[in-house]
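Here is chain A:
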Amino acid sequence: MKRVYAREEVCAGCKLCEVYCATAHSEYPSSILKAFQRQETRPVARILVEVDQPLTFALQCRHCEEADCTQGCITGAMTKDPETGIVTNDESRCVGCWTCVLVCPYGAIKRDESGHKVASKCDLCSNNDTNPICVQKCPNNALIFAEISKGGD
Partner candidate 1 sequence: MPISMQLPDYLVDRDPNRCITCKVCVNQCANDVHHWDKDVDSVIAEEEKCVNCHRCVIYCPTHALKIRRNPTEYKENHYWNSSTIRGIDRQAEGGGVLLTGMGTDKPIPIYWDRLFLNASQVTNPSIDPLREPMEIRTYLGSKPDNVIIKDGKLIKELPPQLVLDAPIMFGALSFGAISLSAVKSLAKAATDCGVMWNTGEGGLHRDVYEYGKNCIVQVASGRFGVDAEYLNAGSAIEIKIGQGAKPGIGGHLPGEKVGEEVSKTRMIPVGSDAISPAPHHDIYSIEDLRQLIYALKEATRYTKPVSVKVSAVHNVAAIASGIVRAGADIVAIDGVRGGTGAAPLRTRDSVGIPAELALAAVDSRLRQEGIRNQASLVIAGGIRNSSDIVKAIALGADACYIGTAALITMGCRMCQTCYTGKCNWGICTQDPKLVKRLNPEIGAQRLTNLIHAWSHEIKELLGGMGINALESLRGNRLMLRGVGLSETEYRILGILPAGE
Partner candidate 2 sequence: MLREGEIRIPSGCAISGIVNKQGVRFSGRDVIKSIALMHDRSNGLGGGFAAYGIYPEYAEHYAFHMYYDDITIKDYTEEFLSSRFNIAESHEIPTKKVASIKNSPIVWRYFVKPKSEFIDEDCGCDEFVMKIVMMINAKFDGAFVASSGKNMGAFKGVGYPEEIGEFFRLDEYKGYIWTSHGRFPTNTPGWWGGAHPFTLLDWSIVHNGEISSYGANKRYLEMFGYQLSLQTDTEAITYAFDLLVRKHGLDIETACSVLAPPFWRNMERMEPAKKEMYTALRAVYGNLLLNGPFSIILGTSKGIVALNDRIKLRPLVAATKGDNLYVSSEESAIREICPSPDNVWTPKGGEPVIGMLEKEETRDAYQYATA
């Protein structure tokens, strides 16, 4: 499947990907200002820029083949779509037990406690076709959305 890959050698560590991800997954996906100013709680990004200068790269869910989070989920909220391969969390079923947060080997799941507690993670902007918002908005082409057969970074 196509995944988002970080090219740390050109990541500027600007964290704009976080801003756009948070906006896209907020109540006001088309307006940064509204997302950050109108929404009651600060929108949460599902991508995380790891910074240990000069090393910087953006990390998000790898949508693992054998996903620990889906196996550990106690309510069956976390599932992998057999067709697209995208791992998503059904927020209506998630009870915020944070098992997935514990088991994810990449630390790709964040806790969203703004409303009803839910595990918040990358959903590839819910498609496996067009570029997710982080890829679109990265100012330095440091994220690519591609099918790389084995591994890749």
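Here, contacts are C-beta pairs under 8 Å (C-beta built on N, C-alpha and C of every residue); 3 or more make two chains touch, one makes a residue touch a chain; residues count from 1.
Behind the choice of candidates: all candidates are chains of the complex that A comes from, given by their letters.
Just so it is clear, the structure is predicted and the values come from calculations on it, not from any experiment.
By the touch rule above, chain A in this complex touches candidate 1 out of 1 or 2. Those residues of chain A that touch candidate 1 in the complex are listed here as 9-16, 18-20, 32-33, 36-37, 51, 53-54, 56, 139-142.
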